[in-house]
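Following: one structure in structure tokens, then a few remarks.
With one protein chain withheld, the remaining protein chains of the complex are depicted in position.
Chains: A and B, in written order; residue numbering restarts at 1 for each.
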Amino acid sequence: METIQSPAQATYWLVQGRELFLSIYVLGSACFFYIVARRLAPLLRGERDFRFDRPLRRLRNVLQFWLGQWRHPRYRGAGTIHILIFAGFIVLATRAFWVLALGVSDGFVMPGLSGIAGHVYGIVADYASTVVFLCMVIAAIRRLAFKPARYSVPARYGKGHPADAIFLLALIAILMAADSLFQGSKAAALFQQGRTAEFLPVLSLPWIFKNALLSTPLAILQNLHLGAYLVHGLTFFFLLCYRPFGIQFHVETSLFSIFFARLDRGTLKPVRWGIPDEQLGQVKSFGVKKFEDFTWKHMLDFYSCADCGRCSDNCPANTVGRPLSPRFISIKARDYAFQHYPIFGTSGNGKALVGDIYSEDEIWSCTTCRACEEECPLLVEYIDKIVDLRRGLVDAGNVPQSLQRPLKALESRGNPYGKMEKKRADWAAAPQFQQTCAVKVLNGKRADALYFVDSITSYDDRMQAIGRATAEILHHVGEDFGILGAAERDSGHEVRRFGEETLFQALRDHNTEAITASGVRRIVTADPHAYNALKHDYKDVPPVEHISQVIARGVKTGTIKFHPVENGSDVYTYHDPCYLGRHNQIYEEPRNVLDAIPGLKRVEMSRSRDRSFCCGGGGLMLFYEPKEEQRMGVKRVQMAAEAGANVIVTACPFCMVNMEDAIKVAGLEGKMTAIDLAELTQQQIAQKDPKAA
Amino acid sequence: MARIFAYITHRAGIIDDSAAELLTAANKIDPAAPPTAIVTGCGAELDSVCASLCASYAEVWKISDESLAYPNAELIRKALVEVLPPGSIVLAAHEHFGIDLAPGLSIKLGAVFASDLLEIERTEGSLLKVVRQEFGGQVSAHVQCDISSGAVLTIRPGAFKALTTSPANGQVVDKSAEVGTLTAGRRYLETVVAETGDIDITKHNILVSIGRGIQERDNVAIAQDLADALGAAVSCSRPVVDAKWLEKSRQVGSSGKAVKPKVYLACGISGAFQHLAGLKGNPFIIAINKNPKAPIFQVADVGIVDDLLELLPELTNKIHEMRKVAA
Partner (left out) sequence: MEILVCVKRVPGTSENEIEFNPEGNDIERDELLYGVNEPDNYAVEEALQITARVGGEVTVVTVGGEDDEEVLRREMAMGASHGVLLTDHAFSGSDVRGIAAILQAFVRKGKYDLVLTGVQADDGGAQVGGMLAAMLDYPFACLVNSIEVLDGRKLRISREVEGGNREVSEIELPCVLSIQTGINEPRYVGMRGIRAVGSVPIPTYGAAELALDPNTVGHTAAKVKRMDYFLPALGKGAEMLHGSREEIVARVADLIAAKGGLR
């Protein structure tokens, strides 16, 4: 007796299977390549982006973040499902090709997978398709029954498309089921005929189909076999061509997005890749105004965004109700690309993005805290895009009124407050302080190290205390240091991140010259924003350290010894400043310092280290008045309270501003205090070790 | 000495508070020459204005004309040029009408112009020495004007205290006939009244008023807490409205509301005159400001140099305590 017909031999409505499938494949592939070509059209019109350096490092990223799915477990449930699906797809890629090939070449065997290897692979693939199928069911249940909040689409960002997600899950499930039915029906038929069939592993989807169909008449099995094959083929190509129309496109693009991802932290992209600073004056337009001003990589990011919502879930601006959700920065731009670069017809409209798909407040709401980028499984970049959009706004003169005054003051006086330059070192001139710790102004005088103070610590009454504590610590560890005094200007860190590149460069050039002239060999600062600027935004300046690193070293080498805390009942928690933590990965040193203080009880907040929650932002952000329901600082202070802490230790003057304000606003005065790591250090070593004296 | 005139504004038949202040100012220029009031308008309203002015001014010139029913500065300027004798000294209040009228009037009269005077120190021959302020009231300046060919002077509302004078039993001189047909390139259409919010700050005995020193929108609550404790309302100066922390209807000042509280707590308000212009009825002013040099301390009854963000909550607690004791 004949075995059941294979798809290649069979006749489908008068057409021979082989011909039918060949034409489906050719047509499907052609469609796919045409669509992808159209999708690439805007990328070709995008700005330059230099992403080809350090190929090995990029390959490592691919292995870690793409193949290794490194960031997925940060969300345990969804992450696990995704890893299973991804692994399933990797396994099933071969199987899909194999099965498709059967439609044109009867009895096709994957090279290298004949014999035992093929059987083993078959078993693995059968389980893989079963797992993927189950994952689709679970994911659908999650979406329909549990509706995780981060998938919802607030009205201001447009309409959600929950049906799309379900449709996609269904397609994949159908693909898995069709393949399994294709195999299960054949196995059932062979079994009925008493012949040996391909081994189907227990409880795999094909195995279930086989057992369910054991008593089904052969004729029906034949039809099921051929029908399932056709459905599989059609679904496969439909999915292929459907993917470039939504989040599922990330299946194709993610590999490239991750390979070309930004490699460095703390940096910003230049205004234009390949154009040196001194030639920027000839650049007609700065930043991103219209869609085509984005770089090709940033456009690729828009396609790669899987709309998983992890960025926005972690975004402090989104959490407190500011009109920013990083997820929709991507999704809205992707929809713009789909609409203005359609599959058929003409491309582009050249309109300004802000005022069209983005609002000004949306673009100014970002504190550049990096929580979104830290979380994104696909390494999608946000800060560079936000800064580029801001550069565009600044270039067009669209700067909020509240920011114009500090920007002008920075231009004329080198600080956002408009205070006189000659008062920049006044914090060190307090008579009592001068007696115990004289601070050199490096105006012709030499020193080994420079303490770069920056504006807020120089001028703000409260933050000057951090400056004095820092100076005392440097003094204590025997550092030969000085300050620039009136010659120092704002580091320009926030100026740059607010899109005022020209002003930033002027500040940078001034400081660079002053630092070079001072002849120092090292720089120390207590301001993470200055630290990041000097480390990443400046070129040709001596190496820079944050004071927490100096203290940690002092503790390690024994030059700093602490007295026990006075009040043993206090519970401390450390708040990671964004530009110390996420941007520069200094997580351990401050904690080591705290843990070295005898009797100090320390707890971690639920959101700490790379998931630290921004205090509300520094620099110019202090002048910006966002629309928000709650202050980030208040939220943060509440997190500290939830952790059981009553002392928040931070290591950034801007965090201090926001924390102290938030403590008042939250009504926690007297119950919660904030202290800078430098202040705490200085306080605990206040009485010198008698042996050292 | 030239004749002194005081241009008096009025609304709905009621003369402006500046009438008495202009009298004081005129007296400082030349105590020997009682000034003449000039009013423009029409109908019974104007007559009642003249009648009330006769109580303090020895002579009141009225220019009655239908076209002057609404005070259009250009028309009034033309009318004044017709009637004023050469070399006149004209005083007006430095508010939205005065600054609309005075500069142009000085040109048309060929007279010198000095604006926003806080003090008139003395006259020596044809030289008049006055005090003005610059840089938002941070510094004062002595200014000398040659008034030999007349002068137009605007005085800061509130700067010259009204004197108690004996009844003047003035007489009204109708100058309307000297004025021909008046035309202007500007035509009044309507006045759009600012929306009144849910709180009417003009009706409160105590106002907790906040300025730039409140620093942030969220801190407005600190002032509101105190106001709640006091049964008072929160008002503010212009920067607070510009920052959109409070509605326009809460603003005290020349571009905001005129208020007449008994107690005015000026918290973090520097005390620009545009703000003080909205304070009527001589309230008891308690000023809290970080800057000991803030101009508000010049006009306040009691001054405290402190951070209002720290002081106000304590004051709120104290008020609650007092209420408990009283109850």
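Just so we're on the same page, a contact is a pair of C-beta atoms (placed from the backbone, for glycine too) under 8 Å apart; a residue touches a chain by one contact, two chains touch by 3 or more.
Worth saying up front: this structure is predicted, and the values here are computed from it rather than measured.
S.K.: Touching the absent chain in the whole complex: find that residue among A:401, A:432, A:567 or A:606.
M.R.: A:401
S.K.: Among A:76, A:159 or A:422, single out the residue that touches the unshown chain.
M.R.: Selected residue, touching the omitted chain: A:422.
S.K.: If I consider the whole complex, including the chain that's not displayed, which of A:385, A:413 or A:636 touches that chain?
M.R.: The missing chain is touched by A:413.
S.K.: Considering the entire assembly, which residues of chain A contact the chain that has been omitted?
M.R.: Given the touch definition above, chain A has residues 281, 286, 394-399, 401, 403-404, 407-409, 411-413, 417-420, 422, 500-503, 506 touching the missing chain.
S.K.: If the hidden chain were put back, which residues of chain B would touch it?
M.R.: Chain B touches the missing chain through residues 73-74, 77, 95-97, 99-108, 112-116, 129, 132-146, 184-194, 205-206, 230-232, 242, 248-249, 251, 254-258, 261-263, 265, 284-287, 292-293, 295, 297-306, 310-311, 314-315, 318-319, 322-323, 326.
By definition in this document, only the chains that are shown with their structure count from here on.
S.K.: For chain A versus chain B, what separation do you get between their C-alpha means, in angstrom?
M.R.: Centre-to-centre distance between chain A and chain B: 58 Å.
S.K.: With touch defined as at the start, can you tell me which chain B residues reach chain A in the complex?
M.R.: Contact set of chain B toward chain A: 216-218, 221, 243, 309.
S.K.: Which positions of chain A touch chain B when the two form their complex?
M.R.: By the definition above, chain A touches chain B via 402, 625, 631, 661, 664-665.
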